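Pasting a structure below so you can have a look.
Here the complex is missing a single protein chain, while all its other protein chains stay put.
The block that comes next holds chain A.
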Amino acid sequence: MLTSKTFLKKTKRGNILKIVREHYLRDDIWCGSTLCSKCTMKEKDVVLGKDIECASTLFQFPHYLVLDTNVVLHQIDVLEEDVLRNVIVPQIVLEEVKHRSSAVYRRLKDIISNPVRKFYVFVNEHHKDTYVERKPGELVNDRNDRAIRVATTWYGSHLAPSQPKAKNKHVSIVLLTDDSANLEKAKAEGLLASSVHDYVSSLKDAPGLFDKLSQQDTNFGGKSKEPLFPLHLSPKEIQEGIKSGKLHHGTFLASRENFLEGSVNVEGFEKFILVQGHAGLNRAVDGDTVALELLPESEWAAPSDIVLEDTEEDPGDTLDDETKMEKEKLKAKKIERQPTGRIVGIIRRKWRQYCGILQPSQDTNSTRHLFVPAERKISKIRIETRQAELLKSQRIIVAIDSWPRTSRYPLGHFVRALGNIGDKATENEVLLLEHDVPHSKFSEQVLSFLPKLPWVITEQDLEKRVDLRNITVCSVDPPGCTDIDDALHCRDLENGNYEVGVHIADVSHFIRPGNALDKEAALRATTVYLVDKRIDMVPELLSSNLCSLRGNEERFAFSCVWEITKDAKIVNTKFHKSVICSKAALTYGEAQARIDDKSQNDDIAKSLRGLNSLAKILKRRRIENGALVLASPEIRFHVDSETHDPIEVVAKKMLETNSMVEEFMLLANISVAEKILAEFPDCAMLRRHPTPPSTNFEPLVKAGNLQGFEINVESGKQLADSLDKAVKEDNPYFNTMLRIMATRCMMQAVYFASGMLQKDEFFHYGLACPIYTHFTSPIRRYADIIVHRLLAACIGADSTYPDLLDKRKSHGLCHNLNYRNRMAQYAGRASVNLHTHLFFRNRVQDEEGYVLYVRKNALQVLIPKYGLEGTLFLSPPKGKVAKVNFTYNEDEQSQSYGSVKFRVFDPVTVQLSLDRSNVQHEKLMLHLVKPEIPDFSVPSQTVKQAEEPMEVDEVKESVAPPSKRQRKSK
């Protein structure tokens, strides 16, 4: 087994250190080919096939491909295509790829693990015949290239004896490399070799593959051109510069409005450092980590207020729009100037794949096209495609490959098309991709861990669980909810107390730690609710069937049962796994009706009434404690049952039952949090909501003061009290608006592992409780699954596993959960936005609204009916002369013109319509209807008249996600 040959390997680390490592060479590494008659490998190790179609005109005989590292790194999109099969990946390539880019490495591993693709990893580094030692003076790269060539040669000679001699049957080995030196040497050694570009273009039946070729420094236009950008510094120079303090490093953030401006967030500087102009930005793309040189103070500039969009046409590789900026710069006043710098090098690229559309080009025959990303912060990308005609009406995905000095735009390649622009499916796909929501179908491997149907409860299951099937349990959810994860019961005890139970779907029974299903759920972290679609965290069989606590079906539950006195004091708490049979799955409305209808006196109605009375006390007590009641406008779309287009928008109603369910979920969560923290002080997964810094509240306090109310923000309790007092008789919506403003001042609530923070940091500000977690929605949140497992371990119902008790692993998991949650929230909002736009496509409507903020040149208007916030511009768009000039009063926060004065919270009537002039960014327009201002306001919609449109900013944060999540994710 062991070839007793020991090699020495020397590596160097920071300070020079000689490291001697053993390196075993083996004689039991197989070639993985079906053809081979020498290797004695196992069935599962045979990867490479026998009958190979040869579609290449370059090599008109069957062949295996051997990849070079640069091919994998740059052309991973090509490799992901199904066309290339029977590929040998030398181990050294795999290692180099891992070293250079973990993202590409992951993708390569995915390909390798797909048996259809027939990718075989040949461990050349430990094979006794293919190991090469570095020669004195040889560069590591050259040595690795040589190793790849040696492996290629070995394959050729290894497979030759076991094959027929005839050329068209004999499988040859072809090396693919983009390194010209390696290519030359390979050819000189008599190997078959080719560059990827040549190979792909020689493939007969794969025209789409050509578009996916990455553009590495291939000179568009042929002749070498004058460089447009300054050279980037080398990593060594950057490192030295940063060490000596001459350079700074930070994250580059591009500006939304002006493509020639951005800022760099440098640690140690209070303000962001401004960068301007092509040379200043020097090919940085939003998100990159860059090295930055600060300019002398005399050259500092102010951010320009002009909105600069990249010109529509492809101007070629010239940089000319800078003159506009230059003029602007001189005008800037001294005071407004801020630290300015220029980017001298890129430390780490943060390129991803971008969604967008092709820019229409006049020359349709050309293969070179410009791609316009949907994200305005990303520059246009030049790609090469032969399918422009087909793609121009579609949304496509493009990846950036490089940005040479000679090119005005980064070079990229086409990855895939999503569908037609404007289709709801396409737009949904875009918003899922842009928010990084994993939404592909569950893989076979994941599905293999689902329970087999028909699923029955066995005797053994019953033995381990408390049988609660005879108890009157019911669930209360929003209408149309299929993933019911909580149910409640309440009954009188003999001693006059209540027994209240919260029963949560026992998802952790079905999802066992560490298997593919669990990993997938951990990755997805949460179910994402879009207006017309739900992206499940766990496969539907679990989410809508086996876990869902449906009416009159026996289901497994994790129960939290309290004995509670009539005045809502908890006497004791029990946790156990159970079997329940929900007697009814009610909606909020139905539950409310049962409570209100005095003639109903069955168990369910009585149970609900008991719960309701307790909930009221609990709520009152919570609010007395200083819990905040916040508001965000929530809406519901009535959707056409066939086209799924929205036909009506209504604001959501809150019923007593909503808050009833909420109270008991909070109670359960808090009880569980206390229990798991006591048992696992180190690794309990909890949720905290940090106290916002007082500066966050400034706009709220100011708005309150102007209306004559003092908002005290010293503590949550005082804030809650002052919000309660701020009521205006003549403006019933005033209080709600204040609460909406207060919501915007808050921080994000986050998950964390208890071992990572001090105990006083566990506090949940919004709920005003010292400790909190998520236990009640395991079907749609992964955090709850972890909490279930912890709780199960506490009560001895389940065993622990190593990762559960590792606080660092938990910490990493929390990080992902928080990220996915945030993204899911944004995706939900974006979806509401999309539907609002769809809704307004064919209509113009007048609506009542309120002024939420007064800005220098605009009013921020909230329209409660649609839960929508838009900007009503008071100054005309660029190039137009204003007929009406408003006067802005900063102290009073008002805008006035003649007798009309707009102040915060004033009611207005506005006309809503959709501006579709820009295909990528449809915008909602607001026009003023009332109060009427001649030459500015528009008449009521009955008389349609084209006025100068006023832009609405993209609706940010205005619309809350669907209420189910809102309710529970506090």
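Here is the rule we go by: a residue touches a chain if its C-beta (ideal position, glycine included) is under 8 Å from a C-beta of that chain, and two chains touch if they have at least 3 such contacts; residues count from 1.
By definition in this document, contacts and distances are computed from a predicted model.
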Undepicted complex member, UniProt protein name, chosen from "Origin recognition complex subunit 4", "Signal peptidase complex subunit 3", "Putative exosome complex component RRP41" or "UBC core domain-containing protein": "Putative exosome complex component RRP41"
Of A:R26, A:R349, A:R368 or A:K728, the one touching the omitted chain in the full complex: A:R26
Residue among A:E125, A:D211, A:E261 or A:E922 touching the omitted chain: A:E125
Touch with the omitted chain, as defined above, among A:T406, A:T426, A:T573 or A:T800: A:T800
Among A:F680, A:F734 or A:Y765, the residue in touch with the chain that has been omitted: A:F680
Absent chain, residues of chain A that touch it: 1-2, 4, 6, 17-26, 91, 109, 112, 121, 123, 125-126, 514, 679-683, 755, 793, 799-803, 805-806, 808
